[in-house]
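Apart from one protein chain that is not included, each protein chain of the complex appears where it belongs.
And now, subunit A:
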């Protein structure tokens, strides 16, 4: 509580300013007091350096001795030499007698000295001439009187010097008291300042490590957790992401979104007990750390409880949709993996839960990990797959349904991985899109397709798939233009196949498509019917071809609506001057249905499987194209078999 109040005080600028000002004032006072102390000490030292009292006492003794000598000389007891020495001693005393005390004139001493000097002169002048006991005694008497004067001088001086010393002592003592008070106060202020600084530092540190919205530790704090988990054998991490959080924000407002995050924060706090931590590590992403025995089980329980309680929590959304969570869970029971690795796994598991539609808990099992590892491995490998020549372009004919002659070929890609063998585009293209390797791969495919198509009869088109990442590449159009020029292929023979997703993911798709069309390149809308199948795109863009997804075509012979949908699309396409390509024609029956529905072009195993460049050339030679011999449906099996090899 004390710290809390100090922290609040520390937050006030006035408090720190007052402390600072107080410290400065006290420091100045302490400096002044210490200077005074020094001066007083010097005064005291000077005052006690020399004791004038001693000189006056000595003078008394010496004068008395001279009196005895004068007496003795008069009585013939003392000789001239002794007398002379007595005089010399007294004269020296006269010469050295202090007449000031600590710089102040001491009048009594001046008077006594002058009287002694006069007496000495008189005795020196008279004694040798009028030497006699009577005279000597008189002289000695005068000296005795003088000796008493010096005796009184000594006692007076003693008191005067004592007073002076006492004065210095008093001043020194009070100055020392001042210094003591200043120093103690200064120490107090210093301690307060120090405590304030420490508390401020702690406060700022806590602030830096706390998420202001939920009050949970933030990502920066989360990074420090590795210290807590260090040495623990059992560690579990759950990464939790709110499904469709953006939609909640968009439809219910950010306030509601924030409220949901706060509610979640409180839920996490409730379900995690001791030896566990919660942090908000991203916008709608939380991390839970469990350390110690049963970490994995505790993590599972906590995640399940959160999911359950969120489902019954009131006021989490503005409509009937209830928010759900995608949770990725990773655990280590033997301390073999560190926190960082577990976090990556949990994160990947969370994404797996998310991509499977959300509202799920995915555990990063050994199998999951090996898949993840393989994925990472492929992502690494794919970057250099082009330069290692592991990609192969294959071609599948697009056939005129009416004449059964080849209209063109769609270029497809195969990856021959040295370890995992042949891999399908559905599997590796998303990986390449994630790493950005797709741009280089796309260029390679376009280049190969045009290089091969250059050798085909000019009537045949060549279709190449374009990914969203490629379309976003600024140099894409110029690269297409340069490739066409380099291989001498007429622009109208190139058909770029684009999915709805590509259009959604590129804000400037229209510009790019317009530029491509202005080159003369044809644009096909791929996989039509599987996504949003928005009529908006058909209005917004002009497509030369619409490719109906094979999921519709392959079910045309079954009960249902597929045939009707295909017919409707064909009719729609005719009205917007686009050609329809039906994908996935595998049987004669389907071919007939497609034809009846009004599709002009078809593609599928019935005609041929994807073939190598050489096989494609042979296929063209054998079955012709456009105005030449139609592709015999009966010949398909042989070709398909050849292509499959």
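The working rule: a residue touches a chain if its C-beta (ideal position, glycine included) is under 8 Å from a C-beta of that chain, and two chains touch if they have at least 3 such contacts; residues count from 1.
In this text, contacts and distances are computed from a predicted model.
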{"item": "UniProt protein name of the chain not shown, from \"Mannitol-specific phosphotransferase enzyme IIA component\", \"PadR family transcriptional regulator, regulatory protein PadR\", \"Oxidoreductase molybdopterin-binding domain-containing protein\" or \"Amino acid ABC transporter permease\"", "value": "\"Oxidoreductase molybdopterin-binding domain-containing protein\""}
{"item": "Contact residue for the chain not shown (choose from A:20, A:50 or A:532)", "value": "A:50"}
{"item": "Touch with the omitted chain, as defined above, among A:44, A:89 or A:179", "value": "A:89"}
{"item": "Selected residue (touches chain absent from view) among A:58, A:169 or A:414", "value": "A:58"}
{"item": "Absent-chain contact - pick from A:35, A:75, A:111 or A:124", "value": "A:124"}
{"item": "Candidates A:81, A:367 or A:621 - the one touching the absent chain", "value": "A:81"}
{"item": "Touch residues of subunit A, complete complex, unshown partner", "value": "45-46, 48-52, 58, 61-62, 80-81, 83-85, 87-89, 91-93, 95-98, 121, 124-125, 127-129"}
